[in-house]
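One protein chain omitted, others in place.
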Amino acid sequence: MASFYNDLEHWRLKVSTSSPVPQEKVGKASPPPGAPPSQAAVLEFFRAISPGLPQIEFCIQCGSCGGSCPAATLLDHTPRRLFALIRAGEMEDVLQSNTPWYCVSCYFCMVRCPQEIHITDLMYGLKTLAFQRGYTRNNKATHLSRTFAGYIERYGRSFELGIAARHYLRHPPKDLIATAQMGAGMFLKGRLKLRPERIKGTTQLQKILIRAKELETPL
Amino acid sequence: MSGANGKNGDHRVGVYVCHCGSNIAGVVNVYEVAKWAQEELADQGVVVAKEYKFMCSSLGQKLIEEDIQKEKLDRVVVAACSPHLHEKTFRGAASRAGLNPYLCEMASVREQVSWVTEDKALATEKAKAIVSAAVARVRQHEPLEPIRVPINSSTLVVGGGIAGIQAALEIANSGFHVYIVEREPSIGGHMAQFDKTFPTLDCAACILTPRMSEAGMHPNIELLTWSEVENVEGYLGNYTVTVRKKARYVDVSLCTGCGICQQKCPKKVIDDQYEVGLGYRKAIYTPFEQAVPKFPVLDRENCTYFEKGTCRACEKFCAPGAIKLDDQDEVVQLNVGNVILATGYDMFDARRIPRYGYGKLANVFTSIEFERMCNAAGPTNGAIVLRDGKTAPKSVGIIHCVGSRDHKYNTYCSAICCMQSLKFAHLVKERTGADVFNFYIDMRTAAKDYDEFYQKVLEEGTNLIRGKVAEVTDGGLFDERGGQLIIQVEDTLIGKQRRIPVDMVILAIALEPRHDASAVAHQFGISCSANGWFTEKHPKLDPVSTMTDGIFIAGCASGPKDIPASVSQGSAAAARVVSYIQQKELSLEPVRASIIAEQCSGCRICNDLCPFNAISFDEQKMVSEVHQALCQGCGTCVAACPAGAISGTGFTNEQVLAQIEGLLRVPVRLESAHPVAV
Amino acid sequence: MKYLFYPGCSLHSTSSAYLDSLRAIQPKLGFELIDVEDWNCCGANEYIALHRIPSYALIARNLALAEQQKNGTQTLVAACSACYVNLAKTAKYMGTDADLNTRVNDALAAGGMHYTPGSIEVRHILDLMCNKLGACKIKKMVERPLSGLKVAPYYGCMVLRPDPDKRWRDPESPTALEELILATGAELIDFPLRTHCCSGHLPQISTETSLDLIRRLVEGAVKSGADLLITTCPLCQLNIDGYQAEMNKFFGTSYKMPILFFTQLIGLAFGFSPKELGIGKEIVSAAPALARIGLKVEAPPPLRRPPKDQSLPMPHMPKPYGDEL
Partner (left out) sequence: MEERFEPMIIGFTCNWCSYRAADMAGTGRVKYPANIRLVRLMCSGRLDATFVMKALSGGADGVLITGCHPGECHYIEQNYKALRRVNLLRRVLQPMGIDPRRVKLVWASAAEGVYLAQEITKFVEEMRELGPLNWPLHTRVTEKPATRPQLAELPR
């Protein structure tokens, strides 16, 4: 198992030029050196990633999004307030926000938005932006995404057991016994595989992803 | 006039170039233009070309008038501002000098040249081109007379809500006859359903019913209730409207309105019109006590007699024998001069937003249902209770903007809901003492005394939460608060999601255009905006007229309005109608199409093109004909006629082609790209 | 009808029951689901959090594979909600956003692939069954009506929302699962929370919040009177099923609300045995609920390690024909 992890880390370093493995720290992320991107740059970025769709300038601050969000209790800012912060130019606050990272992609905000803003897609955009800009929050959500990403970049398929194991090693579950019981249950019912599935075209996929990272929407 | 067909030399054209102070002369070399016209356009019949400081001044006009008489001019070109500004002025001058006003043409060298061009040389050349085009065009002009139409002094008001009643009363009080056509059994409209009216909280019935009965008894007003407009023909001053009077099954000449038939009728049905589904009525009914007219209507679909052939309870008990079970629809034709459309609005269907639970969660009500509930004559006699009919709510949530300001439903603001919701908050507080939560996006209380009312509601301790409600769920499903409704919302002022338990939810639903608004618009030859409301001639300066002469609009038919605005519009439309009637005869611009019968092949292509139904086909002569008063002069048929048989007065092919030719006469200077330094 | 099929990672592991049941009922429905060869993970909602173009490229590789492989059909069917949304959104955005299309195809070219927007139509299996086949036809195939079983539908989020191709009338008041439940002859329970969120990936991020969301759903289903829930989404199934015990422990409750895949329910109505449909793999057993209508569920077979693959590699062969073919 150990060699497998080393392998993974090694390979990731090779591919993810834009995202080196950060030093793990507990608590809120410290901002990276340098100023955050300007408000204009972020608005331009949004426009680039969702062309032809209503942008946050249309937001009437009604709160349909924050009212609909199932993860609302966890958010430091509701999506509505995040948009207001962007419009106020408070980019530091925006990129440090945990809101996009808690987005569960339920798309309630998006279908309920009276101005038809594609909020969920903008949340993805904000995550990408924060990640690329080095605002890598050392929270569970970022880690989960990155663990997940590591496996699919490596094997082309997700690997639940590996992801869970790695994630829980870093962030022990609240109720270890219950989680262990559940894992065992899943395993006994044949719902967890011991080995990752691997696609045939891993090399091809990696080539595609490396090229794609070079083509990433610039900011 | 000369009657010649455009050969050189037989027209005498005068060209007048205006300086407009320095507005034109500062950029265009007016002297050069005048000189050029005199010299180069002599072959076009230009005999005089003059420039003057202010052509529109009385001296300037006098100059033209004198020239017309002295030089025997038969065509005049004024190169000045846009014809939209001073065409009337110069036509007036021509007319005073004895020239047919339509033989005067304007060349817009201010708006189209001096104000939009920097380069003086280029501007002068362009001005020459425009003058040359105007000269070429005016040579093709024919003397015209405005079309005179008589105005029938009767008026049709469609819709008997407060706007329609107001309009009808104003016209009737001026001494002219009015018909009110109303779809429902009684006039009164939505206002008759309301309880209190904001911001003064006077009872709707107390202020409305006197107007209703005044309209009902007015010698100049004829009510056609339970009737619908079927067809409209004609034009300003002379409309013929076909109205279907639906069978009432009650002989109104015998009925005394005693109401015994309603008492005795054994069939009780849910009243989804007047009581919006919250109450019951009989199969023979008047919608409410103070209905005008007082005669009941028999609802054929629910009547036991029409279902099973027996019963006839109403007939048995009617002392004057007014029940007429063999009644038939009656079609009548009304001749009117003007029409006022006061057709009102529909309420948004709250079931379209499933997340608010209307129709599934018992204690979610719409605003109009709540109006009925509050009304002392309503289904609960004015008691504010839950769906069980007896429990008073301890907390009530009022949700604003339901179906308004949302791109999925209606993008506009329904204008009345904020005040209506505040009124509800007050009524709930006053009658039940319950906690009230109002959920709003923006508070819009912009009219006289409205914000004062808002202050009052604040003072009463209403909880105002700024946020659009995300969803209403049944708390009994997963919360300890059994049976209550949970309103989930972001309180945007604190930036947190809140879950607020309430006993009752009221949805302030949007006002929508009538479901048949576009059909009605088509019938009357007017248009609807993208949102579906009737379009006014000008949203600010002419809000009660439409693009079709003689058709006016009032009240919510052109967009959501409160009662004061609807009443004002009713009066305004009436004033417009009365001013038309008092002129007895109106003149219309002679910009009209006409068909030369000899050239018409009878292909009927033009018939369907006309949006005003002004072209009809004469089956006998096998040619199409244009009705001059209906034609609005757009010219689409002229352009479409494959035989070239249609001629558009004021914009004939010859005139436009001559104008193009004139424009092309002066080439574009090459300096265009490089402005000449001054 | 032949369709290209994208199973997705979950159906190969945690939700193998979904795949089992789908495979079991597909011949009866007249569907032939052909796997996209060498498909890769869609990245769920995690990969797009980190990279944008790579995420679309990752998804587009599957579309490109499907385009290569399409043989008389251009419909690509997904069963997992997240996979469906990712595939459908990518297909849609590549058609509407020229810049994205150029970049993604540039990336794909690095792997010798290409996707032409519009060449593949992405649909969810539920959409296919309800909007293409129709619940009425499915009803005619039912051999064992499940009368007496009280079933509540649970859609989760991503089948209905954001609905990039406008497959549904209303993202908040769907009727598809309801129609299918009625088709099987089971009793339909009105479950108001049927489009609510199961908490997605929150169990790994914020346990309390996720357990509360799961509690609302389970408690709501119990109070609505359902015997079991059916769903369309592997993650919903996993969260409600797998975390129910932990949720009970956390809140001191003792709910037992089984949740099955809708294909399993249809399979039962078609007369397949619970075992064939993968019933028994759920943690909160559906056996008591099914026993109520006389269906016996066998215990799952004891887990065995898969036999080790002892075959030897094949020799490398040069391609017999050129690249053009």
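Order as written gives the chain letters A, B and C; numbering starts at 1 within each chain.
Just so we're on the same page, contacts are C-beta pairs under 8 Å (C-beta built on N, C-alpha and C of every residue); 3 or more make two chains touch, one makes a residue touch a chain.
Source: prediction; values computed, not measured.
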item: Neighbouring shown chains of the undisplayed chain, as defined at the top; value: B
item: Touching the absent chain when the full complex is considered, from B:Leu122, B:Val135, B:Ile162 or B:Val457; value: B:Leu122
item: Omitted-chain contact residue, chosen from B:Arg312, B:Lys394 or B:Arg665; value: B:Arg665
item: Residue of B:Ser95, B:Gln112, B:Thr445 or B:Ser568 touching the missing chain in the full complex; value: B:Gln112
item: For subunit B, the residues touching the chain missing from this view; value: 6, 82-84, 108, 110-113, 115-119, 122-123, 125-126, 129-130, 133, 525, 527, 529-530, 547, 591, 609, 611-612, 632-636, 638-640, 648, 650-651, 653-654, 656-661, 663-665, 667-670, 672-673
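Quick note on the criterion: only the chains that are shown with their structure count from here on.
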item: Chain contact topology (line, ring, star, complete or other); value: complete
item: Longest centre-to-centre distance from subunit C, chain (CA-based); value: B
item: Of A-B and A-C, pair with higher C-beta contact tally; value: A-C
item: Where subunit A and subunit B are represented by their mean Cα positions, the distance between them in whole Å; value: 52
item: Centre-of-Cα separation between subunit C and subunit A, whole angstrom; value: 22
item: For subunit C, residues that touch 2 or more chains besides their own; value: 172
item: Touching two or more other chains - residues of subunit B; value: 355
item: Residues of subunit C defined as touching subunit B within the complex; value: 170, 172-173, 190, 192-193, 215-217, 219-220, 223-224
item: Subunit A residues touching subunit B - in the complex, by the definition given at the top; value: 60-69, 72-73, 77-78, 80-81, 108, 112, 114-116
item: Contact set on subunit A toward subunit C in their complex; value: 18-19, 48-49, 51-52, 70-71, 73-74, 100-108, 110-111, 118, 120, 124-125, 127-128, 131, 139-142, 144-146, 148-149, 152, 156-160, 164, 167, 171, 173-175, 178-179, 181-182, 185-194, 197, 199-201, 204-205, 207-213, 215-217
